[in-house]
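My structure is below; once you've seen it, I'll send some questions.
Missing here: one protein chain of the complex. Every other protein chain is in place.
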Amino acid sequence: MKIVLLTAAILASLTGAGLAQQEPELVVYTYDSFISEWGTGPIVEPAFEAICGCELKLVAAGDGAAVLSRLQLEGSRSDADVVLGLDTSISMKAVATGLFVEHGIAVPKLDLPIVWNDPIFVPFDWGYFAFVYDKTKLVKPPASFAELRAMPDDFKIIIEDPRSSTPGLGLLLWIKRVFGEESAAVWRDLKPHILTVTAGWSEAYGLFLQGEAEMVLSYTSSPAYHLIAEGDDSKAAASFKEGHYMQIETAAMLAASDQPDLARRFLEYVLSDEFQAAIPETNWMYPVRTPESGLPDGFKSLIEPTEALLFSNQEAEDLRDAALSEWLDSVGN
Amino acid sequence: MRLLGWLALALLATLGIGSIAAVATRGSSVVELPAGFWSVLRFTILQAALSSALSVACAVPLARALARRNFVGRNLLVAALGAPFLLPSLVAVMGVLAIYGRSGSIQTFLVWVGMPTFNIYGLSGIVLTHVFFNLPLVTRLILQGWSDIPGVQFRLSAQLGLRAGDIFRVLEWPMLKRIVPGALLLVFLLCSTSFAVVLTMGGGPKSTTLEVAIYQALRFDFDLAAAATLAVMQVLVCSVALASVALTQGNVAFGKTRFAVQERWDAKSNRHILADLSCMVLAVLFLLPPILAVCTRGLLPIFSGLPAGVWQAALRSVCVAFSASAITLIIGLATANLLDELRGANSRFGKVLGVIGFLPIAISPFVLGTGLFILINAIADPFALALPLTTIINASFCMPLALSALLPAFAKARERNFRLAQALNLQGWTRFRIAIWPEIRRPALFSAAIAAALSMGDFGTVALFAPPDGGTLPLLMQRLMASYQMDEAAGVAVLLVALSFGLFWLIDRGGRFGNQI
Partner (left out) sequence: MEIRFDKTTLQLGLFRIDADVRFPAGKITALIGPSGSGKSTLLAAIAGFVVPKSGSISIGSREMNAIAPGLRPVTMVFQEHNLFPHLDVSQNVGLGLRPSLKPSKAEIAAIDAALDRVGLLGMGGRMPANLSGGQIGRVALARALLRKRPVLLLDEPFAALGPALRHDMLDLVAEVQTEDALTVLLVTHLPDDAKRIAALTAVVSDGLVSDPVATGRLFLDPPNSLSEYLG
């Protein structure tokens, strides 16, 4: 019994809310890795608090899709003021929930390969999906989907499941964008090369680092991590002739926010030089506005896709379900 | 004590039925089974059935070998056999792949000697990993069955000149008939809700189980009605399995932590020794390398420094584990006590109620988590209750294991001490303390130990209720992996495994010390 009481007491002290705050609180829902010690969160949290006279509470709720379904579960009761980390492929789904409002802030000129004028979502970083490989093990990577389709059967890739992960969904849309009606045939050709389909990016990348497959679906910016953080230049992204599909991660404010002004200030802060300069070496993605100090050296050696591919939010929404069933049919049988 | 039992059952029922209902009410009213449902259902049953059949088929000879051979390090081997079951699934998958994967040691060797390689991904990989997890658990269950055969019956058999085959027919087969159905059921239930293993080892969407479909409904489609429907189907499948076992009178009982060796005069020939030896060697060769792979990968980061925050996370994990363990113990004892009393009075009613205790394992953790989230969200902030909720969910997942250890022990205690207790007019708490607790102490602490160890490793539910600042060790591991820090994650995994195993050992030890009966 003593143990029970003791652990209950410890639990209470660990979970118990802090003392009453005088300062207003801004609650931001985001994905797990953003707030981790190596993520962007620990840098921008104190920086924003220093200028807003508020307390910034970053709340992690799994990956991007999990954040959205959590908001849907909570509905208007949610404490969240801002959501950070929704990817453009689920933007329309987010809009359809009716939980978000237009931000109304002035968005400065962005360094994105495309024109951005969405009234609800503020982009904070972006990247290209790409297959990452190990230069020491693979001398001549496929330079296009066409070449990948034609590789011998023992050439393996690891991809993520579009039902449970953003990169997985990204690849689905990438192939749809390049091949349109032909996508099913492409998937059928890719099928023998797919070693396995993992639930999320971490498992896939972990397996790749263990040497399970020649290539893994990740981002063009992934090699920058190994270069900058580990001094390892053996990883590279394969540049595909057809172009690379983009991922743009966005932030948006909630209609039910009780701190709309603070929320808007936060969205403006997301586009500030301070926030944007933190992105490359914490989130390992491209900032939407190149910071004054420029990109880190490691980012300069990355491949530059010849063509940036992206569906509009509406197109992505219209295609999503059909593309998934097509994928299930052609890879799952 | 009785009231507590009803409360415990009500809590389990709320968790089980309530969570599905909560998910269902939030969904649209029109529900149809998703496309491809039947093939998903078929695959779910197929992989779970194969996994459980294979686990049991391998566990029987292994348990027999362990039951009848004594050697230096035997107890250590039996203890080490428990390790795979305590591994977080993602860690186990990485370990299994380090050995059997495309770049694993075996394939590397095959390539080196110029032999053809094999593809582990697919049904075979799923089943292999599930067997890796569950073989040790089943071995323990069956080993207990062997230990429960009175040693003198083997003397009697030796005297009567019964050979191994006769003894199997006369002594071992009846025991297996009693234990195997329950063991099959347990593994089936565990495998039918498995998620990370199925996706990672499955090799593609053809390996889709109900659990994956539920995840898709919840996350991709946000179709709560579909998720609830799938969850109901999952419970139905598990109920059919439960019912079929209940009909064959299977009663899984485990809880012993020390297994007596039985001297066997029918198995003294070299042939038998060789057979047992190869069983044990094969088991060690199958189970140990993945664990070693996990450990060696994580050792370097442990020495070169674990990430900051790891100790707070470890403390939180240990707290969750201890609390889950305590709750499992309390709910388990109250439920087992009630069920035992009811079975004494009205066996059918007690049996039906007993199913509630097994419900949590039959329900998708995602549905359970989401349903609980909806329920809690109506009255309080789920974030603020993150750790207590995680604790309760973990504890409820451990209930089936706890009940299967406690129910037989209660029955035995009743048989042995109840008349005496009645004669001395011992009532309520005193009766429990004097007449029951000494008999059930070991299985009780064993289930508490299992609960603690399993709660350390779980993160299916933790992620949904991720506390705002700092999570548990598994969450930390997940976040490290999501930030490219695979080596540090491996280090945390080793710490996690060591803590799980240490906690298990510590609590289980508590059951062995003191009054030995």
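Order of writing sets the chain letters: A and B. Residues in each chain are counted from 1.
Rule of thumb we're sticking to: a contact is a pair of C-beta atoms (placed from the backbone, for glycine too) under 8 Å apart; a residue touches a chain by one contact, two chains touch by 3 or more.
All figures in this text were calculated on a predicted structure; none of them were measured in a lab.
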Going by the stated contact criterion, tell me the shown chains that border the hidden chain.
B
Sole touch to the unshown chain from B:Val152, B:Ala308 or B:Ala378: residue B:Val152
Looking at B:Trp265, B:Phe418, B:Phe432 or B:Trp505, which makes contact with the chain not pictured?
B:Trp265
From the list B:Arg42, B:Arg163, B:Arg419 or B:Arg509, which touches the chain that is not on show?
B:Arg163
Quickly run down the residues of chain B that touch the omitted chain.
150, 152-153, 155-156, 158-163, 166, 169-171, 174, 263, 265, 268
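We take it that only the chains that are shown with their structure count from here on.
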Chain A to chain B: how many Å between their CA centres?
34
In the complex with chain B, residue positions of chain A that touch it:
3-4, 7-8, 10-11, 14-15, 17, 32-33, 36-39, 57-63, 65-66, 68-70, 72-74, 77, 79, 93, 156, 161-164, 191, 194-203, 205-207, 209-213, 222, 225-226, 229, 284, 321, 324-325, 327-328, 331-333
In the complex, the residues of chain B that touch chain A are 26, 35-36, 90, 93-94, 97-98, 101-103, 121, 125, 195-196, 199-206, 208, 212, 215-216, 218-222, 307-309, 315-316, 319-320, 322-323, 326, 330, 370, 373-374, 377, 381, 383-388, 391, 463-464, 466-468, 471, 475, 478-486, 489
